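Here the complex is missing a single protein chain, while all its other protein chains stay put.
== chain A ==
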Amino acid sequence: VIWRFVQGRRSSRKAVLLLGLCDAGKTLLFARLLSGRYRDTQTSITDSSAVYRVSQDKSTNVTLIDLPGHESLRLQFLERFKAAARAIVFVVDSVAFQREVKDVAEFLYQVLVDSTVLRNAPALLIACNKQDVTMAKSAKLIQQQLEKELNTLRVTRSAAPTSLDGSATVGPAQLGKKGKDFDFSQLPMKVEFVECSARGSKGEEGEADLEGLEKWLVKVA
């Protein structure tokens, strides 16, 4: 009975969420992982989900869920799917990162301080997408910038005016350790950075450069 209960708990979290800002490349990544082909995409209005066979020999499947990145929708959909998340892939547009670093950090912060996410501690992968473009920033740089930004956000978000019904905008959760600069290793979940390119360096006909991502998925499943 206990074994079945544990099994039930485990199997209820079989989803891998694809999160990120608008135009980060989540839907194309989703299409590439599932079908291997390049598809044109538009701004997603709703989520798409499909079952993904992780690798040839293992028989485990995960459900890939692609959530919309638009500001009005992202939190709503995150609410809906966060309980089922076994792993989160946070897709970052490496080319526009310099411009959007504050928005990326804010969304990441909102994901990280969410109470359900903190409790379940799903594995987190930050996929630095669009590496096929020459101006793309490397994963190392993105990691450093994000850590700095999240450090500042800790202070500003906890100082924001409290919410209307009394609950604070940020829960009692404090990211990382107080007193020390924020570091991704301080989080309760495993965080990795990977570079990838959904479009692929050979253009639309070629293969996508998703090796790191696929390896990580195998590990996580």
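In this text, a residue touches a chain if its C-beta (ideal position, glycine included) is under 8 Å from a C-beta of that chain, and two chains touch if they have at least 3 such contacts; residues count from 1.
The criterion applied here is as follows: contacts and distances are computed from a predicted model.
The chain that is not shown carries the UniProt protein name "SRPRA protein", picked from "Golgi apparatus membrane protein TVP23", "COMM domain-containing protein", "Auxin-responsive protein" or "SRPRA protein". Touching the chain that is not shown, out of A:L75, A:A121, A:M135 or A:V218: A:L75 (per the contact rule at the top). The chain that is not drawn here is touched, among residues A:A15, A:A31 or A:L217, by A:A31. Here one chain is not drawn; of A:T60, A:T156 or A:Q186, the residue touching it is A:T156. Touching residues on chain A toward the chain that is not drawn are 27, 30-31, 34-35, 37, 39-51, 66, 68, 70-73, 75-76, 102-103, 106, 152-153, 155-157, 159-165, 167, 169.
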